[in-house]
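Note that one protein chain of the assembly has been removed; the remaining protein chains are unaltered in position.
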Amino acid sequence: MVDTIQPLLEIKHLKTQFFTSKGIVPGADDVSLTIDKGKIVGVVGESGCGKSVTALSIMQLISEPGKIVGGEILFDGRDLLKSSKQQMYTIRGNEISMIFQEPMTSLNPVYPVGKQVAETLLIHNSHLSKEAAKKAVINMFELVGIPDAKRRFQVYPHQLSGGLRQRIMIAMALICKPKLLIADEPTTALDVTIEAQILQLLKDLQEEIDTSIMIITHNLGVVAEVCDDVYVMYAGKVVEHSDVFELFDHPKHPYTKGLLKSMPRSDVDEQRRKLYSIKGMVPNMLRPPQGCRFHPRCSEAMDICKKTEPTVVTINEQHCVSCWKYNER
Amino acid sequence: MNDILVKVENIKKYFALDSGVMGDKGEVVHAVDDVSLEIKENETLALVGESGCGKSTLGRLLIRLLDPSSGHIYYKGEDISQYSNRKMRKTRKEMQIIFQDPFASLNPRMRIIDIIAEPLTTHIRMSQKEKKQRVSELMKLVGLRSEYMMRYPHMFSGGQRQRIGIARAIALNPKFIVCDEPVSALDVSIQSQVINLLQDLQEQKDLTYLFISHDLNIVSHISDRVCVMFLGKVMEIGDTHEVYEHPLHPYTKFLLAASPVPDPHLRNQKKLVLKGEIPSPIHVPSGCRFHTRCPFAREICKEKEPPLVTREGRSISCHFPLE
Amino acid sequence: MSANVNGVVTEEWTDQDYEVEMGNGWKELGLNFVQNKMAVIGGVIIILVIATALFAPFIAPYDPYKVNLKLQFQEPSAQFLLGTDMYGRDVLSRIIYGSRISLLIGLVPTLISMVIGAIIGMIAGYYRGKIDFILMSISDMVLSFPSLLLAMVVMYTLGASLINIFIALSVIGWAQTSRVVRAQTMSLKNKEFVEASRAIGVRDIVIMFRHILPNCISQLIVLFTLNIPSSILSEASLSFLGIGAQPPASSWGLMVSNGKEYLFNAPWVTISPGIAILIVVLAFNFFGDGLRDVLDPHLKH
Partner (left out) sequence: MKRYILKKLIVSVPVIIGVALITFLLLNVVPGDPITLMMKEHINPDVVKRVSAEMHLNDPAYFRFIHFLWNALRGDFGISYKLNRPVSELLLEAFPNTLALAVAAAVVSWIIGIPAGILSAIKRYSFLDNFFMGFSLLGVSMPVFWTGLLFQYIFSLKLGFFPISGFDGPEYLIMPAIVLGWSSAGTIARLTRSNLLDVMRNDYIRTARSKGIKELKVVTNHALKNSLLPVVTVMALQVSGLLSGAVITESIFGIPGIGRVAVDAIQNRDMPLLQGSVILTTILVVVGNLVADILYSYLDPRIKYNKKEA
């Protein structure tokens, strides 16, 4: 029974562009994406594909020379792009919060970590006393698995390891029990064993706090490990969206297929055969290719791909792709 | 045919953190702590481990970019650990290094032709015409158009720069190349291109690689043998396939379980997840270095450091290896 | 489409490549420079000042050294645009001739101290250890002297003359440059492209001049343009205190100093050379700031 529950977040035809001195770079180019309540959604793609731009657009943290030029971002029924600055202040860190890739530099080096986490709580709950905030922060530290939480309240960021700092960031993001947590490459800068801890932590917290999580990553392994739904992006556009099992079992878009085939796998052992590799390189976004942006690197490119942009085709209700191969025009 | 090309015996490298001015010994980082291993000709030995395990330091020690605090390095049987810079020049022609960061490994103020030709012009007198010809040959070999030779590094993508670094490394037809995380800074689709290039060059120019990486998937694909390191010490060495099938050292087992595999069906809910943080290389734990994180650690692991035991090509440093 | 080059299959590139919009280095720099108003204004004034210095004899309306007591303290008038001083000499002509001294003092010692400082900084930064400690303690000592006092001490020992000013200003200037170049060298030394050259077996000296120095150039240029004004100011101060250029030389500092007793009834004698110093120093600061924005990419926006 698929009840038509209203999705937590719905992005419709988002357009965010960067007006650089050398020309306009289309960061997110007509991106549509939905996140249902209680789900972990992965947005995967290579560098420059617009995944981080999409995330920052939700939080409206796009800095110079970027600007959101079109589309809608519906969060709990309200369009964030139309809400006032004041409203956004109440949403950021309270209803939608974000963690970033570099734990080393994402915390303010001159303030104790406890104080920085309490700050988020106090801003959104001005009635709360400092003492109550401190207690809440220490509980949250324990929840995110920081040993010896009480002492660590006073500690400074440079005294902690990468893994611990990322846990502090997660505590800071979840302290107000937000509805949506956006994690931009949360484990890319971490070591393998620490990455496994953090991914496990995100999965546990998702159930415990019943928040939805949007994970931005370039690593298909992380997607397979944690996500329920996946959006594959290339050169500013969503090329494929599907349930995670469907995506890995029956990838449709040539780019997704190429990515999956070119990844070496430690669990499967073939005698050192040549890795499949998608030819060419990530397009330069100042002059994106005509028509489908993947056509220069696509082994199944047809004439129409070079001229017109593909429209989105629904394979089944969990899977859609924008590629002329599946479009009975 | 596979005799030993490079042999390392009890190599140690300590870095003094801040040289205590008042004579008190500043803190010391035990980057590489008594490591011994062998690399056979035409083989790819992978060096795997998390940050702070000393894999990059060991790589730089082998080609004498760093001077060892103690221990020996044998290249083709010759002990080069104490060679002076002048004496090293001849051997340097046979060993090269490829770096991780495509943006920092090329001098931004030099043209590509001069970057690739630097090894040639340093060791061999050659005319400008000869230099151009040799460089364009090398560029074709690594899949770059030779007409780009007059351009500057900032005009190339990450993948192209990595190829330039590889062209520079193979310019003098070396025997042994240290690849220090050559593909970890690249996008997935570009990674496989560079990995294929490295493998093709190995066959074509019969090279020996020391492949340093933290990505176990890539290592499983490219390496013949793998050496797992933790906090400056060797935990386990063996054939890649065997080590991946049944690892002997607990750390290897957790490392393999931790690295994410691109297949959702394999995501087990309660994975083998190592608790605790990576200890700091300054205050190294007593006995077996891994005992603070190892779930199977017993009393003896805290006191006595397990020696590296080698049996039929498999080396292990653990009191209670997993059978 | 892949080409087979002596056995190794390599991928040929698709046509759209990277170089189209990257432009080459220097043309792009020129473009940004022009957009930077500050730098252009500074640059124009500097060119004017250099022109006046070169062609001083042709531009100056009168002979700056001819004394004519009858014309003492003439108000600025059509005949004497900036009036005359206590010896009846035309202030404007003396300022024009004075530009030679100021420019010479601004450029030459700064260049000398930059070269010395760059080499010392590079050696200290590259070799570290004892050499670094010794060189940097010396530079710490020199930096501990208030620059003017050190110059005064040097002038005291060598006596007041133009060459001695060169020496004094060079002695002050090199320490600051050596610190900047040392910091830059230490960061460049750990960069991988330097490690690559060492792995190839390139000698240290070659590494310093082929890899390290070229990457310090942009910072050195900015430092050079910003050090010139401080040299000009130092010379003017020395001359003002009477230990710099000696009469009858027309150093601007000396002119201000000689005119200060007559401040009440003939202010133009003191004020106009001061304005000249201000304009030149401002021009170099403008030019230096503009240059730093252009050469230091991340400061662009």
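As written, the chains take the letters A, B and C, and residue 1 is the first residue of each chain.
Note that in this section a contact is a pair of C-beta atoms (placed from the backbone, for glycine too) under 8 Å apart; a residue touches a chain by one contact, two chains touch by 3 or more.
As the structure is a prediction and not an experimental result, all values here were calculated from the model.
Asker: From the list A:Phe100, A:Phe153, A:Tyr234 or A:Trp324, which touches the chain that is not on show?
Answerer: A:Phe100
Asker: Using the definition of touch stated at the top, determine which of C:Ala56, C:Val180 or C:Val281 touches the missing chain.
Answerer: If we include the chain that is not displayed, C:Val281 is the one touching it.
Asker: Using the document's definition of touch, tell me which of A:Asp30, A:Glu119 or A:Glu309 contacts the absent chain.
Answerer: Of the listed residues, the one touching the omitted chain is A:Glu119.
Asker: Using the document's contact rule, name the residues of chain C that touch the chain not shown here.
Answerer: With respect to the unshown chain, the touching residues of chain C are 137-138, 140-150, 152-158, 229, 233, 236-237, 240-243, 253, 256-257, 260, 263-264, 267, 270-271, 273-274, 277-278, 281-282, 285-286, 289, 298-299.
Asker: Tell me, which residues in chain A touch the chain that this view leaves out?
Answerer: 59, 61, 63, 89-94, 97-98, 100, 102, 105-111, 119-120, 123-124, 155-156, 158-161, 164, 169, 172
The working rule: only the chains that are shown with their structure count from here on.
Asker: Taking each chain's centre as the mean position of its Cα atoms, how many Å separate chain A from chain B?
Answerer: Inter-chain centre distance comes to 32 Å.
Asker: Where in chain A do residues touch at least two different other chains?
Answerer: Only 277, 279, 281, 297 qualify.
Asker: Send over the residues of chain C in touch with two or more other chains.
Answerer: Within chain C, residues 11, 13, 18 contact more than one other chain.
Asker: Spell out the part of chain B that touches chain C in their complex, as residue ranges.
Answerer: Interface residues on the chain B side: 60, 63, 65, 85, 88-89, 92-93, 95-97, 99-101, 104-110, 115, 118-119, 122-123, 140-143, 145, 148, 151-152, 154-157, 160, 165, 168, 172, 193, 197, 200-201, 204.
Asker: Under the definition above, what is the set of chain C residues touching chain B in their complex?
Answerer: 3, 5-13, 18-19, 22, 24-25, 191-193, 195-202, 206, 210-211, 214-215, 217
Asker: Residues of chain A touching chain B in their complex?
Answerer: Going through chain A, the ones touching chain B are 46-47, 161, 163-164, 191-197, 199-200, 218-226, 244-245, 248, 258-260, 262-267, 269, 272, 274-279, 281-282, 297.
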